[in-house]
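A single protein chain has been removed from this complex, and every other one stays in its place.
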Amino acid sequence: MTMTAGPAVTPESSSWATWLASRVPIDLEALRHFSNEPVPNHLKYWWWCLGGTPALLFGVQAVTGILLTVYYIPDAGSAYESVDRLTTVIPFGWFIRSIHRWASHLMIAAVILHVMRVFFTGAYRAPRELNWMLGVLLLAVTLGFGFTGYSLVWEQLSYWGVTVAANLTDAVPVVGGVMGRMLRGGESVGSNTLTRLFILHIGVMPTLLTLLLAGHILLIRLHGVTEFEFESPDKAPDEAARTYPFFPHHAMTEVIIGVGLAFALTCLAVIFPAELAEKANPLETPAHIKPEWYFFWTFRWLKLTSLTFAVLSIGFAGFLALIWPYIDERLRRRNTASEASVYVGAVAVVVLLVLTIWEAMASS
Amino acid sequence: MRTDRRQFLLSSAVATGLASAGALLASIVGRYLYPRAGVRRTRQLYVAPASEVPPGTGRPFTLPDGGTALIANTDGGYAALSNLCPHLGCKVHWEETERHFVCPCHDGIFDADGAAVSGPPADEGQQLTRYQVVQVGDHLFLELDEVVEV
Partner (left out) sequence: MTLDEKRWVVAALSFMFLGALLIVAWVEGGRQRVQPEAAPVVAGESARCYDCHAEQTPVIATQWAGSEHARLGVGCFECHRAIESDADGFLHEGQLIATIATPKDCQSCHADIVDEFDRSHHSRAAEFVGSLDNVLGEIVEGRLAAVNGCWQCHGSPVRFLETADGEVQRDSDGKPMLDPQTWPNTGIGRINLDGSQGSCSACHSRHAFTTKMARQPEVCGKCHMGPDHPQIEIFEESKHGIAFRTQIDEMNLDAETWVLGEDYSAAPTCSTCHMSATPNQPITHDVGARISWTLRPVVSTKLENWEPKRNAMKDTCNQCHAPDFVDAFYVTFDDSIEMYNEKFAIPAQNVMAALREADLLTPTPFDEEIEWTFFRLWHHEGRRARMGVSMQGPDYTQWHGFFEVAENFYTHFLPQAEEIGEGTASVEAVFEEIRAMPEHLWREGMSPEQRAEIDAFYQERYGAVPR
């Protein structure tokens, strides 16, 4: 038998590369250009690398999350026992679970720091308002991940956290009742609720986060990383001197962060492994109950104000955060030198910090 | 030359570190995912007071899997045989006159010790599954080997 007709293969290039290039016709040059964005010099400082950290941690969560799903049973009657089995019986189950839990804490912390950095450096300003809004939505989804995640364990905190959250939803005027029922999947928190939370946690939210993240990164690339007007005398005029290439220099920074995170997560998992508290008991609210630290501020705020006001005010604050670039623009239109955003941001940080610390110090 | 060597060393260190950490991580994940082997153990199941199985008699005993074991008190002490024919899974029964077990499906015959003497099981050299029966105090227990899922 002889070879039948086919594309000519040049002896210079390796045959598989040509084969692939003809089947997947991507303009490699354009891809290289697109991915290898010039990175401003200030990214040599670690403070500016917080944006990539949540993305890396999201990767960790995706992998460990899939692994946990192998043994987790999303049923109110078996969820807690399956987590218990995962933690105590399955080899390295405790490790995978601890990594997942610690990465969630770090992810939320990193997102918060990233938001603060972007806010205080004014990087959300035109033309990047849209990316700020994507970022706020990403923060919301991340917090949602945290909430649904610890609900799935179906321990006391899970059950009562969901119960309180569903009742809070009820407190939203007009639509609250419908939303609350929607979240519970019935009249009361139970098996239907757990299934819903599970689907949110492993289906809806990952999809949402992936899409938002893709949009977020795409916009960064299209706009280029924000360059700042540092008050330094040796301001370089041309782009080549103000930036450095993504590959390999910045990529290596991200590798350091990645391996560093892997190391830190492993240490945390060994030293403070994820534990399992008492099983959810619908008949008894534990005397001492607190949400995770990132919800402390809402918890304290609820204790200070009336239910409806608390819900509405938190919702309103979220809305303000979402549209902040436009508010900021108005303020600056009046006074170009306005530093209002810094003051507003500082007040917001102080208020949230005070509420959080207040709740943390409170004994119950 | 010196720079080349340094570069080579450095690249090897990075590659070795990442590769070995990755390999260990992969094996951890492998251990996590691979189902654990069941635990093998022997369990004693309560049968009856010994007085209820006097010499020369037997009684059926239902096994946890629903099968039946025939417990007999013979000259050699207590013995238990599965009533499942090893040929194609029919149930054998004891024929007192001939003092042997008969499988009605294909006329398999087993002697009192469970060894096949004629019929298809004898051609295959098969025998009835045997269980240990032990006496603890005044009571008989059947020893069952089992694999427990974890």
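All chains are identified by letter, namely A and B, in their written order; residue positions are counted from 1 within each chain.
In the analysis below, a residue touches a chain if its C-beta (ideal position, glycine included) is under 8 Å from a C-beta of that chain, and two chains touch if they have at least 3 such contacts.
Predicted, not measured: the structure shown is a model, and the values here were computed from it.
For the options A:M116, A:I220 or A:V259, the residue in contact with the chain missing from this view is A:V259.
In the full complex, chain B touches the omitted chain through residues 7, 10-11, 13-14, 17-18, 20-21, 24-25, 28, 39, 41, 43-49, 61-64, 66, 138-139, 141, 148-150. Considering the complete assembly, chain A touches the hidden chain via residues 44, 88-89, 91-92, 94-95, 248-249, 252-253, 255-256, 259-260, 262-263, 266-267, 269-270.
One rule holds in what follows: only the chains that are shown with their structure count from here on.
Contact residues on chain B toward chain A in their complex (touch as defined above): 18, 21, 28-29, 31-33, 36, 150.
Interface of chain A with chain B (complex): residues 67, 70, 89-93, 95-96, 259, 262.
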